[in-house]
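Worksheet for the structure shown next.
A single protein chain has been omitted; all remaining protein chains appear in their positions.
By written order: A, B and C. Residues from 1 in each chain.
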Amino acid sequence: MSKVIRVTVWNENRHEKNPNMPTGQIYPEGMHGAIANYLNTLEGVKAGTATLDEPEHGLTDDVLANTDVLTWWGHGAHHEVQDEIVDKVWRKVVFDGMGLIVLHSGHFSKIFRRLMGTSCDLKWREANEKERIWILEPGHPIADGLPEQFELEHEEMYGERFDIPAPDDLVMVSWFKGGEVFRTGCCFHRGRGKIFYFRPGHETHPTYHDPNVLKVIGNAVKWTKPSEGYAVGYGNRKPLEEL
Amino acid sequence: MSKVIRVTVWNENRHEKNPNMPTGQIYPEGMHGAIANYLNTLEGVKAGTATLDEPEHGLTDDVLANTDVLTWWGHGAHHEVQDEIVDKVWRKVVFDGMGLIVLHSGHFSKIFRRLMGTSCDLKWREANEKERIWILEPGHPIADGLPEQFELEHEEMYGERFDIPAPDDLVMVSWFKGGEVFRTGCCFHRGRGKIFYFRPGHETHPTYHDPNVLKVIGNAVKWTKPSEGYAVGYGNRKPLEEL
Amino acid sequence: MSKVIRVTVWNENRHEKNPNMPTGQIYPEGMHGAIANYLNTLEGVKAGTATLDEPEHGLTDDVLANTDVLTWWGHGAHHEVQDEIVDKVWRKVVFDGMGLIVLHSGHFSKIFRRLMGTSCDLKWREANEKERIWILEPGHPIADGLPEQFELEHEEMYGERFDIPAPDDLVMVSWFKGGEVFRTGCCFHRGRGKIFYFRPGHETHPTYHDPNVLKVIGNAVKWTKPSEGYAVGYGNRKPLEEL
Partner (left out) sequence: MSKVIRVTVWNENRHEKNPNMPTGQIYPEGMHGAIANYLNTLEGVKAGTATLDEPEHGLTDDVLANTDVLTWWGHGAHHEVQDEIVDKVWRKVVFDGMGLIVLHSGHFSKIFRRLMGTSCDLKWREANEKERIWILEPGHPIADGLPEQFELEHEEMYGERFDIPAPDDLVMVSWFKGGEVFRTGCCFHRGRGKIFYFRPGHETHPTYHDPNVLKVIGNAVKWTKPSEGYAVGYGNRKPLEEL
């Protein structure tokens, strides 16, 4: 329980480098930097970063071996993520129980779609409209220290139908000014791993500077951290009782 | 409600052709034949068959377009199923709501693993031991007309940990003589589609002649049949309310 | 499958008789009459009514013995419903699998609270505001024939936190003009019985004349109808295997 949770904050980090987009100005250290900086203020959490254009996308065997929880933000370059790396991440989640926090447009990442088994498609609109996030489950650990609801003045809209399997816990639902709702905070278990999908975080808004958004991510790091159950044995087995 | 449910019973159909195995003698028309023959005795159900070694594995566009529910039995040749066909089946389930019933060793089929997102691994033993299937949920439609529990005198054992996401409904759990338990009857929803995994059916036993086993498959056909909800629209959307 | 589903539409029927309220004018035959009239247009459904001020609230042993699905609307007089009748209804749901559809302010009825085990409390506002109901699960039988979303121009607002156990299927979520969201269409299984909670239906609005609302109730009647599983035996049992 007292061990440090080692987080790797993964980011596509392309919008940040695009001079025609505001992302770099909003996040001088990248969205990954903003998130990692926050996580490093939490007791018992130690966060590093990794990005698409690093060798092996920054997710070398060594990095993955030292990651308890991985957060994932991608958008325009999902297809550039190598299948071999996706496969390694999938194995870490399913077989080793690495936690995975999928952020915003990461809904369409290869790793999330593979873990969900569905299309993960949704409706969207870039209109800088108001999002109001309702926390349905005050008794869930991811709700710790959060208000009943909070607003993000300007966000991209995501609307239902969100094509995911029904979440194991539905912790948050968003209301959008334009008339839509969305399952914004969703917990899943896949293999040994815990997965949390969290909707907000469009690259043109300062969402990852919002204290409530950051608190959600911090809580999710604690909730998704690996458990310490037995190592599963599969395959051919002798009987435990006389046949 | 009154429309006929069109079922395609898919089978690898290799053990049946192997003279060193008893499968062909137990099932002169193949396991697919035994299952389809039973389904064709049910009012409102019309079943055909398809097998691995037919062109396109018997799952042509035309066959799939006329299939409401697909049942799947495979074992030694999962890797021979073409990815393109798996992709078509996946789309039919997720986007069109085709029902899918995965039988026994089909747990390791490409289509089931893709829909689950996990390894779908398990423990097993071929020792002709007794399986006792307990039906946990008497109020579930798949339990219609079944006893509280029934025995299969000789079956292959499958034991937990079964690496699947927690089922949406857990309808049956098996007890094995050798000391194991298994989640034997599992309902899932993926996209618009309903999926039922049903454990029994080792190729060396007359399991698909058992009346309770057949009744489960018949009930599952009715439960997994496509619903008639709206066609989902995804992508960019105008606001419904004034922004 | 072909048997008629016998529905009893229960209503408090007090607002209808109050000359200071518009309910009686909106529903000359009562809300129960409007719902029962619609259900009687459906093939395979036969609906009657029962109300609070009838002897035994209209729910005599004979009526209950001939009811497959019970719908429940109550508001100001939950406390006047006799515990003995609640107990009978609870037994019919849990032990016999009678379907139960709880409407709107029925969230605070004795029978719903007893079946849920929680407070069933919520936020509310009577401001005649717009409700938009999103159907999250197009593959669910309760979504049959419904659009992706529909509006009710004037309704009472109900807002989260709705203090219920997480539904087994969350089929619909409402958006309210004033900023709230609500889990509006919720499926539960309790004992042998299926339960559907459906939010809309304030007594001052013509909600139960809305074709989409009525269609939801009709679909829910089909979904909650009793299944035909085994009769459960509880208590002391002999071993099935040698000890």
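What we mean here is this: a contact is a pair of C-beta atoms (placed from the backbone, for glycine too) under 8 Å apart; a residue touches a chain by one contact, two chains touch by 3 or more.
In this text, all values refer to a predicted model and were calculated from it rather than measured experimentally.
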Touching the absent chain when the full complex is considered, from C:Gly74, C:Gly159 or C:Pro200: C:Gly159
On chain C, residues whose C-beta touches the chain left out of the figure: 94-95, 114-119, 121-125, 127, 129, 157, 159, 161, 163, 165-166, 168, 177-180, 188-191, 232-241, 243
Touch residues of chain A, complete complex, unshown partner: 1, 44, 97, 132, 135, 137-141, 143-149, 168-169, 177, 189, 191-194, 222, 226-233, 240-241
Hidden partner chain, residues of chain B it touches: 132, 134, 136-138, 148, 159-162, 166, 169-170, 173-176, 179-181, 183
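Operating definition for what follows: only the chains that are shown with their structure count from here on.
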Distance between the centres, which are taken as Cα means, of chain C and chain B, whole angstrom: 33
Two or more partner chains touched - positions in chain A: 159, 161, 166, 179-180
